Each structure stands twice: as structure tokens, then as C-alpha cells.
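Input: a single structure, listed below in C-alpha cells.
With one protein chain held back, the other chains of the complex are shown just where they sit.
All chains are identified by letter, namely A and B, in their written order; residue positions are counted from 1 within each chain.
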Amino acid sequence: MLKTIRANRKWFIGLLIGIVVAVMFPQIVQIRFVWNLLSLILIWSIVGMGWNVIGGYCGQVSNGHSMFYGIGAYTVALAAHYWKISPWIAIWIGVLISAGLAFLIGKPLLRLRGHVFAISTMAIAECCRYIFINWKWAGGATGVYIYSKNANPWLSMQFKNPLYYYYVFLGFTVLVLVVIKVLDKSKFFYYLRTIKGNETAAESVGINAAKYKIRAYMLSAAIVSLGGSLYAQFLLYIDPSTLMTLNISMMIVLTAVMGGVGTVMGPILGAIVLTTISEYSRVYLGKFGGLDMILYGVLVILIVLFVPGGIVSLFGKKFASLKRKGSSEVTGG
Amino acid sequence: MENILEIKKATKKFVGLVANENVTFDVGKGEIVGVVGPNGAGKTTLFNSISGAHHLTEGTITFKGTDITNMKAYDICRLGIGRTFQIPQSLTEMMVYENVLVGALCKCKNMDEAMDLVDKTLDLCEMKDMKYESAGKLNVPQKKRLEIARAMATEPELLLLDETMAGLNATERKDAVNLIKKINSMGVSILTIEHNMDVVMNVSHRVVVLVSGKVLMVGTPKEVTSNQDVIDAYLGGGAKKNG
Partner (left out) sequence: MSMFMQALFEGIINGSTLALIAMGISLVWGVMGILSFSQGEFLMIAMFFTFYVNRFFGLDPIFILPFAMAFMYVFGFFIYKLIIAKALKGPVLSQRLITFALSMVLVNLALLIFGGEFRTIPKVMISGSIDLGFMTLAKQKIVPFVISVCVAGFMFWFLNKTKTGKAIRATSMNKTAAGLVGINSDKTFAMAFGLSAAIAGAAGCALTYFYYIYPNVGGNFQLFGFIAVVMGGFGSIPGAFFAGLIMGLADAYTGVYMNTAFKYVGICVVFLLIVQFKPKGLFGGK
């Protein structure tokens, strides 16, 4: 791991600068709305990066990741509600549950490809949503309130000041980002890219495609679950109809794809652009019944048509030369 | 000479079609064996059975003494069989060296070792100057060399080449033949599907003729090209010169 850091010196220095900027920014722009927006951006960054593992790097486009998002959210909510378990622990329980579920359904599911795979993930996610709507113990259609008046803010991650949320989320985002960056040039991700390119060719060079696809699915489920847990803590109230819908699944996909599929920074860029647009239009245009979603949809259409490589490709040339320098450092190092 | 590959009574049936029937022949260690035959003779199907892309309906395939008839493709690769595909399956979104890297990662224990092997393999296939090129930008002969490089990076003992010469001009063919001979001189046995009879004559120690899924004859290039049955079934009148 240290070697990767040394080899990608430039990137990690960039990361540190980015962290400093991210920390300073809300101190300079002291607007509550912006602070909330930033927290949302971080959550979507995490979720987008998670999906990217299976959908972007490995090319298996799942349209059902809202399921893992919801499981992450429900785990922290129910753990707090029934057993007063702190979210700092419950988050990881959620991660384990999601990864475990991914393992169980991954085996049969990942034998499917393309559109059939996508539709199957949608069906499973919808199933899950229906189960939660009808599951009284888990709150049913009314959902679960996490908010409790006398809770210790740090132990139960319930902050009055939105800035605290932001800094906690920032920590998690950096964690996920570093994990992805380290994996980016690893054997694991190279194998995923090969599977994406051509599964038969991948097998001919010794790659057990099924094994790696499941691992990628599990990792992506775990990361998306983390995002869902954070979201639950942020909103302090969850219900199946906001969390586990097809819309959410597709927005997760959009974040990664609009930003740049299969890249490290893509989902973050996608999250920044899409979340900012959707939040601002929700606030300013929401009263015109649906105008904000129209704007979102039109924006997506425009990006798909005119920037097919994702927002990351706008920084294309600059990235390509950085990539070359990066790779010569890998060979030399 | 001991055999590295033994195919016994290999039969592959699809719904409504028998692609290979009772195919039997061996590849000796260090040999180059050519597989020839008209289109649809079942050559690539046979390769797919050997490499594990699909499995035989009947018969056995033994590699280095191990029965690989029903082994998974990735396990077969790890045992030591590498292959190229008729239409090069380059990973176009990655650079040339990354394409070779995924092959190298098969047997190497860490990234450093793999990158060394990548450099050695690129050297062997004379692609060192294209190391950082995007694989998508390569032309056909370069893609074919990349196919071979990727397969060689898995350090195979038997290399399956599927119509390497197709679409190459005379100079490119000469380079390809040199590469094949170089690889063979490293101790790698080669089984190659080829339409170009000149190349087959030049390169192979022995030739297997497949017609309609069955083995018509196995022999040296000279024996095969002077055999009347083979001439009737495959070589015909003018097919000998071109390919």
C-alpha cells in the first residue's frame, strides 16, 4: 500500500490539497443550505464509487443497487431503534449484511449478462422494496425514525450542526476514495476490466470470471450500503419509498456514468454536478410540480448525447498525460 | 518424443450439428502442429474444446498427463495452455502493456514480477515501442501480435494459434512466422489453425487435416500435400499457392 502511495505521489498530494480545500470551503461559505448540499454530494460520491466497482470497472450494469442502499440505511435505523447500537458500529453491520446478501444472490445473478442482468437486478430490488413496505417489524410503509432527543450526538451520529455531518462524511468519502485508488491499478481491478472487455478472453488468460464478478458485486454492495447508512443518519428518518425505488437505483448509476465510468474520480464529479443541480432545482423550482426533475432529466440527456465519456472526459487530455506519468512511475518503482 | 497434448476420439455435438467427430491426434513436446481444413471443418470448435471454452460431448483431452476434458478454461490456462482468437480480442480501453499485464498476472506473484514479464514479452513480440499506445488504435497485424503477447504472458507450454495469418500481407506474414519460430525455439509447443498452405509447410513439423469434423490425415507437410484424398477434399486445384 505504501508503495502505491509512493508511486502515485502526485495524486496523493492532490488528494491532500483537495481535503484541505474541502475542509476550508464550508468555513468560508457559511450557508446552511450549502453545508447540507455538500453532505449530500459526499453521500452520492460514496454511492457512485461503490456502484462503479461492479458497473463501471467490471461492466455488469446493475439497476438494483437501491437495495443495498436501503439495507445500509435500515440497519443503522433499526439497530438504533431496537438495541440502541451506535451507528459507528451499525454501519459495519450493514456493510456485512449487504456484502453477504450480494454473495448469496450474486452467484446465480451474475451468470446473466447485459439487459437480462439489469432487469433481474431491478426485479430483485423491487422485491426487496415490497418486503420492506410490508414488514411491520422494520416499520413497514411508515418507515423508521432515528431521531432521539437525548442521544449523545457523537455516539449516535445525530448532529444539530450540519457541518459535523459534513466532516464525518468527508472522512468516510476519503476512505472509500483511497481504497478505490489503491485498487485502481491492482490485479483485482485489472481482472475486472478484462472481464468487462471480453469474458471469454478473460477466462483464456486464467481469470475465474465468476469468482471476480461476485467479489466486485460484494465490494460494491458494501460501499453503497455505507452510503445508505450515512444517509439515514443525515435524514434521521427513512422509509422504503424514498430509499429503495428504481429512481434511486438509476440515479446511483447516473452518478457514476455521468461522471465517468470506470474511473477513480468520475463518480465524485458526477455526484457534484448532479446533486448540485437536483438540489438547487428542487428548492427553487420544486414548487412548479416536477420542473426540477425535468431539468435533471434534460441535463442527463444532454450529457449522454454530448459528453459520452462522462464529465471526466472533459478533463480528458490532462488526465491522459497524468496517467502516462503515473504508469511509468509504476514500472520504474 | 513425449506428448504434451493427447486428443482421443474427441466428439463435439451441438443441437443438429456434429462439429467434431472422433478426432484423434497428439502434439509432441516442442512440436509445431498445423491444423488445416476447409471452412466449417470444426477447427475452431476443436480449439474451444481444448482451451475449455466449451466441453466435449465424448472423448478425452490430456495435457501433460492431466485429463483436461472437463476443466474450466481458467484452470486450463493455469496448467499451461494459452490461446489466441481468430478475431483479436484486444482490450481496447486499455494500453498495450496493460493488455499484456492481465496475461502476466496469471502466474506472477506480484505486480513487479508481472511488469518485468510484460517488458520481456513485449520485447519478444517486438512491441516495446508501442507500450503506452491505446490498444484500440492498433491496426490488425499489431492486434494479432498483441493477442500472441497476451497469451505468451501467461507463460504457456502449449500455445493455440487461431488463424494468425488471416488478413496479413506477405511481409507481415514473414514477421509472424519468425515470431512463431522464435516462440517455438523457447520450448513452447504450438498448435496452429492455418489456411495459408505456404505458411503451414514452412512452419509445421506435422499437419492435421480436418474435413467435416473428422480427421482425414495426419502427417508431415510433404506427406499431406502430396496425398490425393487431401488434395481432393481440401487443396483442390489452385488452393495450394494462396491462402
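FYI, contacts are C-beta pairs under 8 Å (C-beta built on N, C-alpha and C of every residue); 3 or more make two chains touch, one makes a residue touch a chain.
All values derive from a computational prediction rather than experimental measurement.
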For the chain not depicted, the shown chains it touches: A
Candidate in contact with the missing chain, chosen from A:13, A:29 or A:294: A:294
Omitted-chain contact residue, chosen from A:131, A:175 or A:283: A:131
Residue among A:10, A:32, A:84 or A:111 touching the omitted chain: A:111
Positions on chain A where the hidden chain makes contact: 55, 61, 108, 111-112, 115-116, 118-120, 122-124, 126-127, 130-131, 133-134, 246-247, 250, 253-254, 257, 261, 288-291, 293-294, 296-298, 300-301, 304-305, 308
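Simple rule for what comes next: only the chains that are shown with their structure count from here on.
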Of chain B, residues touching chain A in the complex: 51-53, 72-74, 77-78, 82-83, 85, 89, 91-95, 97-98, 101-103, 105-107, 111, 114-115, 119, 132, 150-151, 153-154
Complex contact set, residues of chain A against chain B: 185-187, 190-191, 193-194, 197-198, 200-209, 262, 324, 327, 330-331
